[in-house]
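For reference, the structure discussed in these notes is given below.
Heads up, one of the protein chains got dropped from this complex, but the rest are sitting where they should.
Coming up: chain A.
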Amino acid sequence: MFRNQYDTDVTTWSPAGRLFQVEYAMEAVKQGSAAIGLRSKTHIVLGCVNKANSELSSHQKKIFKVDDHIGVAIAGLTADGRVLSRYMRNESINYSFTYESPLPVGRLVVQLADKAQVCTQRSWKRPYGVGLLVAGLDESGAHLYYNCPSGNYFEYQAFAIGSRSQAAKTYLERRFENFADSSRDYLVKDALMAIRETLQGETLKSSICTVAVVGVGEPFHVLDQETVQQMIDAFEIVGEQEGPAAEPDASAVLEAAAEQGAAAADQGGSTDEGVAPMDI
């Protein structure tokens, strides 16, 4: 009821104790196309949906390498995301220069969060309109953090942000207990499955998604389209069968196969081709 009176400035509180401009900034994140992240003990996978404005244009870059051991996926105002990535790269380079060792991820996200907080307490600034999924590996293990425009940050086992991310989150919630001991390839498969959830029926192709991996012995890099397409093909069989079928059928198939998938994951990495029922 009072929202419109107190939402002009970021430095104005509402009577209920809220900063509406900050909340509006978090809305911007929800409007952006989906980005997901999940981690095991040794690897973190970031994925995002790449929607181009038209067939003629290229799509926006949403996954950025910050350093060999840190990468970030963004959702929301990609321009803000680009600027923050540049900040993160700079901080990482400066830390390496001074301490001759890689920047611990926990330090980076705190710096990012403090930077975001500043924008919530200056009348001449506005909050960053971008949510960041920061994936990084340091001495204390594999980490996945979510930084939001409010200046808050949380560590996650798996998370999804952006539009239709709830579908991906539901999938991740069902499966996340398996992630810690998952092999790298299964982790990527789970990421692709989560991305597919956000597409809601649209066929998953490597041209509309981007996947990046960082892990022990594996510096952060974006997987190339061919590799991604191969992984999609390995399990996308069920996707074709689903077709325009009703959602309930699909979820039943998913749930049944999820148990198979969990069992198969325990068996350890099997081959990609042929044995389809392993992972849905």
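Here is the rule we use: a contact is a pair of C-beta atoms (placed from the backbone, for glycine too) under 8 Å apart; a residue touches a chain by one contact, two chains touch by 3 or more; residues count from 1.
As a convention for this text, contacts and distances are computed from a predicted model.
Chosen from "Trafficking protein particle complex subunit", "Platelet-activating factor acetylhydrolase IB subunit alpha2", "Proteasome subunit beta" or "AUXIN SIGNALING F-BOX 2-like", the protein name that UniProt gives for the omitted chain reads "Proteasome subunit beta".
Listed residues A:93, A:118, A:180 or A:216: the one in touch with the omitted chain is A:93.
Residue in contact with the omitted chain (choice from A:65, A:143, A:169 or A:184): A:65. What chain A contributes to its contact with the hidden chain is residues 65, 86, 89-90, 93-94, 96-97.
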